[in-house]
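Rest of the complex left out; these chains stay put.
Which chain is which? They are A and B, in the order written, and residues in each are numbered from 1.
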Amino acid sequence: MADREKVEKLYDSLRTFNEKRGYLLNPDADFAKALVNSLVINEDRYGYQVCPCRLASGSRAEDLDIICPCDYRDADIIQYGACYCGLYVSRDIASGKVELKPIPERRPNKEMRLKMAEEKSKIKTQNSNPGSKLPVWRCTVCGYLCAREDAPEICPICGVAHDRFERFM
Amino acid sequence: MADREKVEKLYDSLRTFNEKRGYLLNPDADFAKALVNSLVINEDRYGYQVCPCRLASGSRAEDLDIICPCDYRDADIIQYGACYCGLYVSRDIASGKVELKPIPERRPNKEMRLKMAEEKSKIKTQNSNPGSKLPVWRCTVCGYLCAREDAPEICPICGVAHDRFERFM
């Protein structure tokens, strides 16, 4: 178990930082702190806060997509109401309106990831656009733009709800 | 009249939340609280905080553009110094440098809105780009991008003024 004080400190800072930005931690504080405890352990072991529910390789470059918050959090919150671990949850889960169910793994397998990384590095040297197949969403209130599978749960700039976003590109 | 405590709570949270993001409430607190009072009443009546100065239909989908903050707030602040209701104001109005005048209605009429909604839903199924006729603005300091009629009053990311934005697309 990690140092209790470190865990409390990280838990508090994650909660404050994320709530301001429209992300909510699991309201079951004991559950959330158990995950944060693992983040602190992983930070000590690997040098970065890698996801407590996945197998880390120990190489930051290889684990980049599963450093918490992982690349899959936001899509999982929109689709399933929580990230893979259940550390971050949607408003409906947080308020108890909807029950939290197991989240399937969205991370591609290693072979697929290597292929994707190869493609990305090709694209980088060719100076063209990797992620550009992703749709771009626009907040109809403030004009905020983001590129992701689906629009965020709330606008991180002006705070309006998911249904105030429109497809922009 | 709505529950006084609810009104004070919403007023305080709107003020804090929005000031951090570069939006200012009307400095006339009594005036602002009268509007917030109507937002609380509308929340109870319709389930969402629809604009107190417009006629709501009661269908969230139809009223989406006038849920506060409405889709027209930011353009009105830039052009007239305040939103249609006068709940949100520009820096010049807030500081008393400029006097608040009546704001004309920017919302298209119902016929026009239905036509626009139809077009949007067509575009959604065709996977192409609805709002993309809007210009994209870039903060020359931090690179923030947003798509709206005109650049914001201040950059929500780094806080610089309107004239530090440039047309990007």
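We adopt the following convention: a contact is a pair of C-beta atoms (placed from the backbone, for glycine too) under 8 Å apart; a residue touches a chain by one contact, two chains touch by 3 or more.
Everything numeric in this text was worked out from a predicted model, so none of it was measured.
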Message: Considering just this structure file, the complete complex holds how many copies of the sequence, given 2 are shown?
response: 3
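By definition in this document, only the chains that are shown with their structure count from here on.
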Field: chain B residues touching chain A - in the complex, by the definition given at the top
entry: 17, 20-21, 23, 60, 64-65, 67, 69-71, 73-74, 120, 123-124, 127, 129-132, 134, 136-137, 145-148, 152, 156
- request: Could you please specify the touching residues of chain A with respect to chain B in the complex?
  value: 20, 138, 140-145, 157-161, 163-164, 166-169
